[in-house]
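Note that one protein chain is taken out, while the other chains of the complex remain in position.
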Amino acid sequence: MDSLDDLNRRLKAFAVQRDWEQFHNPKNLAMALAGEAGELLEHFQWLTPEQSAALGGDKKEQVALELADILIYLIRLSERLDLDLVAAAYRKMALNESRYPVEKVHGDARRAEEYGS
Amino acid sequence: MDSLDDLNRRLKAFAVQRDWEQFHNPKNLAMALAGEAGELLEHFQWLTPEQSAALGGDKKEQVALELADILIYLIRLSERLDLDLVAAAYRKMALNESRYPVEKVHGDARRAEEYGS
Amino acid sequence: MDSLDDLNRRLKAFAVQRDWEQFHNPKNLAMALAGEAGELLEHFQWLTPEQSAALGGDKKEQVALELADILIYLIRLSERLDLDLVAAAYRKMALNESRYPVEKVHGDARRAEEYGS
Partner (left out) sequence: MDSLDDLNRRLKAFAVQRDWEQFHNPKNLAMALAGEAGELLEHFQWLTPEQSAALGGDKKEQVALELADILIYLIRLSERLDLDLVAAAYRKMALNESRYPVEKVHGDARRAEEYGS
């Protein structure tokens, strides 16, 4: 079975067992996800880009668990909104392919609106 | 093949073709992820919790694409940090199971540190 | 003296004394500010809107200190970027006045782009 499907099933059971689905509306889950994204930032805020690419040991595991928290809320949000997260990712990648053609953006990472398309 | 593995492969190719891996250090990717989490919030900020659970049409698709953006950066970060995102999610769920025993937290969603364990 | 000017002076001295200005480039400070905004969210994520308006005691003080952290990074960022934060706020308010005329948006809090100007 696909890893996201298994996680989804287990996360839903976890919430139901604790009677936490009453708190898991999309507004609250979006806040929880963004809160975890904030914790992720805190691990990197004073590091240089080079240091951020060379995490080891404890720090790396802490970051792994932050990413896990974000994935968990992403899966919960998709379930609550009845969305197919993976299908949405493929749709978004197709949009990105047409927005950022290789020959136009090679080596240049401005935001889409800054290319003055 | 697992959906996250396929997405990972395609996202890496997308970045390599555009010579964007130079920008994709973990510090920058963490910022990009948190920026997308901020966009997600903007969809929900003035909605009541009830309204947030009843999105339809265009708005729902916009939210789906925000979640896709977050997933995309989550996958990229895991790849750049050489982390197994799904394995980390299982580790985190095991931690949550022991931190929040059903009999202790039933119907009560305070944060872990507020349970005064 | 204006409160923001006094805070600015003290925050700069705090950083200089610790030799922390080397870390206080705008990129890092933007991350630190957004990390604090994430902590702010965590206080409110499982509360109803009504509960969020009725904080008391300890919780209220914790939120006050999160707001303080955000103000502190806002002042530091403005100083590092050589920006006048209060003047920018007046400019932004003037923009908001013209974007959201009273007769058009009364009682309706959609985002600007959703008014289909």
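First chain written, first letter: the chains are A, B and C, and each begins at residue 1.
Definition applied: a residue touches a chain if its C-beta (ideal position, glycine included) is under 8 Å from a C-beta of that chain, and two chains touch if they have at least 3 such contacts.
This structure is a prediction, so every number in the text was calculated from the model and none was measured.
S.K.: Who does the absent chain touch among those shown?
M.R.: A, B, C
S.K.: Among C:D2, C:D58 or C:E113, choose the residue that contacts the chain missing from this document, as touch is defined above.
M.R.: The one listed residue touching the chain not shown is C:D2.
S.K.: Of the residues A:A15, A:M31, A:V63 or A:A89, I need the one that contacts the missing chain.
M.R.: A:M31
S.K.: Across the whole complex, list the residues on chain A that are touched by the chain not included here.
M.R.: Its contact residues with the unshown chain are 27, 30-31, 34, 38, 42, 46, 48-49, 109-111.
S.K.: Name every residue on chain C in touch with the hidden partner chain.
M.R.: 2-4, 7, 10-11, 14, 17-20, 22-23, 25-28, 30-31, 33-34, 37-38, 40-41, 43-44, 47-50, 52-53, 55, 60, 63-65, 67-72, 74, 77-78, 80-81, 83, 85-86, 88-93, 95-97, 100, 102, 105-107, 109
S.K.: With the missing chain put back, which residues of chain B would touch it? List them for me.
M.R.: Touch set of chain B with respect to the missing chain: 23, 28, 31-32, 34-39, 41-42, 44-46.
Keep this in mind: only the chains that are shown with their structure count from here on.
S.K.: Are the interface residues of chain A and chain C largely the same numbers on each copy, more than half shared, or largely different?
M.R.: same
S.K.: Would you mind pulling out the distance in Å between where the CA atoms of chain A average out and where those of chain C do?
M.R.: Here chain A and chain C have centroids separated by 24 Å.
S.K.: Between chain A and chain B, what is the gap in Å from one C-alpha centre to the other?
M.R.: 2
S.K.: Tell me, which residues of chain B touch at least two other chains?
M.R.: 27, 30-31, 34, 38, 48-49, 109
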